[in-house]
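For this depiction, one protein chain was excluded, whereas all remaining protein chains were kept in their positions.
Letters A, B and C mark the chains in the order given here, with residues in each chain numbered from 1 onward.
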Amino acid sequence: MSGAPVTPVGAPGGKAASAPLLGREAEPTIFELSHPGRRAWSFRTSGIPELPVEELVPDAHRRRQPLPLPEVSERDLVAHFTRLSHRQFSVDLGAYPLGSCTMKYNPKVCDAVAGLPGLAGVHPAAPASLTQGWLALLVELEETLCEITGMAAATLQPAAGAAGELTGLLLMRAWHEARGSKRTKVIIPDSAHGTNPASVTLGGYEVVTVPSDDRGCVDMAALATVLDEDVAGIMLTNPNTLGLFEEEIAAIAAAVHQVGGLLYYDGANLNAILGVVRPGDMGFDIVHMNLHKTFATPHGGGGPGAGPVAVSERLVPFLPGPRAMRVDSDDQSPVYEWTVPPRSIGRMHTWHGNALVLARALAYILANGGDGLRKIAETAVLNANWIRRRLAGTYDVPFDRPCMHEVVLSVRTIKQAHGVRALDVAKRLLEEGFHAPTVYFPLIVEEALMIEPTETESPQTLEALAESLERIASEANDRPDGWMAEFPHGTPVRRVDEARAARTLVPTFDARD
Amino acid sequence: MSGAPVTPVGAPGGKAASAPLLGREAEPTIFELSHPGRRAWSFRTSGIPELPVEELVPDAHRRRQPLPLPEVSERDLVAHFTRLSHRQFSVDLGAYPLGSCTMKYNPKVCDAVAGLPGLAGVHPAAPASLTQGWLALLVELEETLCEITGMAAATLQPAAGAAGELTGLLLMRAWHEARGSKRTKVIIPDSAHGTNPASVTLGGYEVVTVPSDDRGCVDMAALATVLDEDVAGIMLTNPNTLGLFEEEIAAIAAAVHQVGGLLYYDGANLNAILGVVRPGDMGFDIVHMNLHKTFATPHGGGGPGAGPVAVSERLVPFLPGPRAMRVDSDDQSPVYEWTVPPRSIGRMHTWHGNALVLARALAYILANGGDGLRKIAETAVLNANWIRRRLAGTYDVPFDRPCMHEVVLSVRTIKQAHGVRALDVAKRLLEEGFHAPTVYFPLIVEEALMIEPTETESPQTLEALAESLERIASEANDRPDGWMAEFPHGTPVRRVDEARAARTLVPTFDARD
Amino acid sequence: MGTYIPHTDDEVESMLAFLGLSSLEELFAVVPEALKLQRGLELADGVGEPDVMARMEAFADQNRARSDRLICFAGGGAYDHEIPPVTRSLAGRSEFVTSYTPYQPEVAQGVLQAVFEYQTMVARLAGLPVANASLYDGGSAAVEAVNLGVAASGRATVWLSAGIHPHWRQMLATCAAGTGHRLATIPLVDGVTAWPDEGVHLDDPPGVLVVGYPNYLGCIEDLAEARAICDRTGALLVVGADPVAAGLLRSAGSWGADVVVGEGQVFGTGLGFGGPYLGLFACASAHVRRLPGRLVGETLDVEGRRAYVTTLRAREQDIRREKATSNVCTNQTLMAVTAAIQLGWLGTSGLVELARRCAQATRYTRDAVLSLDGVEAFAGAPVLREFAIRLPIPAAVAVERMADAGFLAGIPLTGDFDDGEHALLVSVTERRTRDEIDSYVTALAKAVAS
Partner (left out) sequence: MGTYIPHTDDEVESMLAFLGLSSLEELFAVVPEALKLQRGLELADGVGEPDVMARMEAFADQNRARSDRLICFAGGGAYDHEIPPVTRSLAGRSEFVTSYTPYQPEVAQGVLQAVFEYQTMVARLAGLPVANASLYDGGSAAVEAVNLGVAASGRATVWLSAGIHPHWRQMLATCAAGTGHRLATIPLVDGVTAWPDEGVHLDDPPGVLVVGYPNYLGCIEDLAEARAICDRTGALLVVGADPVAAGLLRSAGSWGADVVVGEGQVFGTGLGFGGPYLGLFACASAHVRRLPGRLVGETLDVEGRRAYVTTLRAREQDIRREKATSNVCTNQTLMAVTAAIQLGWLGTSGLVELARRCAQATRYTRDAVLSLDGVEAFAGAPVLREFAIRLPIPAAVAVERMADAGFLAGIPLTGDFDDGEHALLVSVTERRTRDEIDSYVTALAKAVAS
């Protein structure tokens, strides 16, 4: 590859050589671009008489040295972050088939919604009388999510899926305690997402893992052996993380309810079943949703999300508060108020949840409508199955039967033959113009490639993705050993030394030596 | 360089391999991404009874086949144009020292101004009574520009500099004709920008070119020989396109006025003299400004611009109309109206000029203020002279004396020694992370490199730019012949075949074979 | 206050030192003292961005006619069409907004390819093989078209339909003072151009005919007749076509237009008080070497990859100078890119749907309005997306009254057409709902009654 220059020492000034458009130099940090005395800020002219800092801050508390921050012109600020943006892949640039992440297209209209002054400019502590629009919006979203999941009521507070899980487990605990029953264990399948066990621990429960059977579903026999009066509940995602529908879900529900446990639904994979089957109808008592997956709110490079939790009738009194509620049924001019459920577990967010994310999700649901939501599930499942079928001959398909919204392939055979790993395939795929699938998850599949195309990728894109994966498989065969391990070549940086990052930890610019 | 794949045949679907972030494939056209039946559009629900097209359009005029346009999903639309944006250099990515173009940083606050519903949402045919805010804004901008240029009044209609030039020449013509004098010639220096002579022709005048003297300024002797009663006027930019101040401007003005001619000021280089010296005070009668240069309105990849024309008292009655004017002086609540000057030459824009560009310019001027504008000129000139001085030993400086906002270097010596041309230097510089300077202009300088840093580039950036240009000069020396002609390597496309483009003209996708 | 200038005082110091200077003033030593401004500019000092926004918002607040306050029924070449968030966000990408003319194609493929796609779409709309990279606005495109026509036909007489936008006609007249073209305005009868019958004027045959399709009053002109005159006289046919109407109408090219021009604001650019807009320009292959402005062409790079570049540059002012086909340099590229995005958003079905909805809403409104006492049609011929009515009261008065009722009622034809004082040009886009139209009609009934 081109003898790309190595990291420039010190600040190279405003060069765009770090933009992939021009070269592959490292982009200096904003601290290196900083120069004492530069500034970009400006404030409103207030007309308030100036006071010396000494009069404003008690001496013992007054900062003596100003806090060092980057000092750059607005021009350099813009250049730096614009160049960084060119070093970043995104849904807007291309397909992002990350399994379990539902990286569908995020409609721009939702950006416009989140920017409305009447939504974005509202202080969260303003009383209900002055924020009726927001409360009405939240109530409509809650009702909508309940219809979609088949539940009775929901809290919109959790800021992401994991927060939803913890909320759910605390609801589980509160419910059991209210019934005077002490329970200690929560069951999760070995295919579960890492947040599930982590949340169980925070909920004060002990994790009991049940294996998957050879069809990739919960092993019913194994489940039976762990079910007893100590079980507070079970956490499942259905379709599960293998993209497979737990066909025995009714039996599972019955068995768990039998011993007095509750069923928790991890909604990360809800996209597969919108309008087709509802967690509530499957027997789940608690459901969290990832609006940043199923309902297209953008991931923002890792967040924000929103993880509302819907529950069945019997758990409603335990929901976090305050909850927005319509207080009079007169439809002409409904009135909304904040209410705290009688036996509320308390509060899961500083305010009302990630409100603007919630508004985006409602806008997305309104645009698609009930009819459109089912079409989403159908198309997402169609795309995933097309990929499964198309690549079945090329990669291992550990559980080769109809999948839902995603399919888990394995590089096992190719690895045995050529030493090419799932990671190599992922890195190679980057240079084909696609983001990599999720790799090495779920943990129960060796060399897993977890592909979730989502419904917004067109058949042409699926074809191109399939061709790329086929090309890579044949390269694994045709090219010399280690060839694939060299990829990617053309990206802003090539493979990074993760071990070094952990060994010589440099978590801030100041930790450099 | 990496064996980048060649153009894929047909539509490769939604791959991002064309984004420089990932590779250097060609981005398919939107027509290739198109698939029959896809759609992105949606309209408001109107509730108006539907009528068949047959009832709406007379048969003879009705289109029989729908007009073929790209058919893509919103997702593919976004991916395509986002990828295209990654194939485009811009001021926001890095320094853009294009001489004569004043590619300074465009403050984002002006984008916010141009987006205000109360400005952006106004119909241009709404009566003055309903658009007082816009008229007030235009009047304030006109007065501001007159103070900056030292003129009496201005028209804001011209959409760009060239349109301003034509406006000025038509004003010149109208003025002479009003005085019953028939004139046929307009003088321009050989260093003038191409739009000057082109505009002269459209103004119905014959171009008379005066050479520059060895100091890069108008040759006074030569000027004297062409000055006569047939001369309608002279077009100058001062500082001129060599970045040099025409020190004899007063004498030139006197001489031209002497024979009854008018002086036209091409304001493209106004950035150099803001608050220092004014065209009006130099004796100019007509001045156009390029708001998209001096006043930071973004160039938009080639436009829009705005080229207001300011004139001295005696030309005011000839200005285009309608013109916004304050009709009563009562400052409490001034009233604004459209008026047509008594002897107006007519209209130069379908409406009122590039209004939102004008609003951006006013916002920029308000932010900088009178004090800030002079600082802009000082800093722009400081930057240019620093570059001149720094590179004097490395490149030829045809006219090595203090310059204004830009400096013209020459690759002449290097070319003679190593065959490396200005074009090669420009292409090589791209990969250093800078946009190329203007090359081969002005025409009177061999192998010209015209560098205009502008005031918004920091000393660090200038240093980096200088180092790159020095590195390139030594490469010209050290590297084998032809080495430089291979650049650029890492850009989305490498050198393009311009001859082929003209020979086998493919102006549209449909012209392909 | 100049917060956009990075330099600190220390840096300025050392740069001056490097230049052997002791003050910024000395940088301007070459400027004769006598000419220098001996005072500071008489402008307020700079203020912070929040204060700037406050100032500009104050202006905005004084515009009653903003579309978020008055429901827009005005058209006349500037239309209140839907601009989806997706078009705004893509067209707002800073790579498109803050780049210059693509002089270095290696780093300008983004703009170049987008313009190439734009040219293709405009050519298809026009029904002609070539389109340029944009001109300032519809009026300037018309001026350039006439210049091209006169050059191609070799005859400076221009027949100008009175159905052409009055402002375009003013611009043509203004520029004719420089080019010396002779303009003859051909009147309308019943809303369409009444071309002189055969034989007439053949002592001074026209070099160019200019006609609208539909014309300023929304009426659909008979292009066959105009084409016939051109065939007889050897004149070029220039058509000012509404590109939205093109969704339902035969293309002007299919009628034999040599040059098609239009206002491209309708494709993703807001009302913006009239600018920046977008001048559409397309022509027959025969005239490509007379094409004004920039043209993007497809070619290959040294590795054989498809690439785009501005081409046939020899026509342009920077090379051909006084012999250039036009003086245009900076154009409206950003609006062209915006139009390409918007047309991609519309697609084949969307353009038809857009045109149909406009025509339908126009028909619905026209029928209702013409049923009001004292309101009658101003022109007879069939209309598409716009229509003119005659009112019992001065149109300007009606507009004021309607504003109080919450509407921008339309455009008075005062001055532009004989007895235009009582005539109002009304346009109804796809953004208008039945409720809005019904209340518009009710309000108009009140306005003309009182």
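Things to note:
As a working rule, a contact is a pair of C-beta atoms (placed from the backbone, for glycine too) under 8 Å apart; a residue touches a chain by one contact, two chains touch by 3 or more.
What you see is a predicted model; the values in this text were computed from it and never measured.
The shown chains contacted by the absent chain are A, B, C, with contact judged over the whole complex. Which of A:Leu98, A:Val218 or A:Val408 touches the hidden chain is settled by the complete complex: it is A:Leu98.
Among the residues A:Pro127, A:Gly180 or A:Gly393, only A:Pro127 touches the chain that is left out of the figure. Of the candidate positions B:His35, B:Arg343, B:Arg471 or B:Arg500, contact with the hidden chain is made by B:His35. Of the listed positions A:Pro189, A:Gly233 or A:Gly305, the one in contact with the omitted chain in the full complex is A:Gly305.
The set of chain B residues touching the chain not shown comprises 21-22, 35-45, 72-76, 78, 82, 107-109, 111-112.
Against the chain not shown here, chain C presents residues 49-50, 82, 84-85, 89, 94, 431.
We adopt the following convention: only the chains that are shown with their structure count from here on.
Counting only residues that touch two or more partner chains, chain B has 4, 24-25, 38, 74, 78, 82, 86-90, 92-93, 105, 107, 430, 456-459, 488, 491-492.
Of all residues in chain C, those touching 2 or more other chains are 1, 3-6, 11, 47-49, 51, 84, 86, 94, 107, listed in ascending order.
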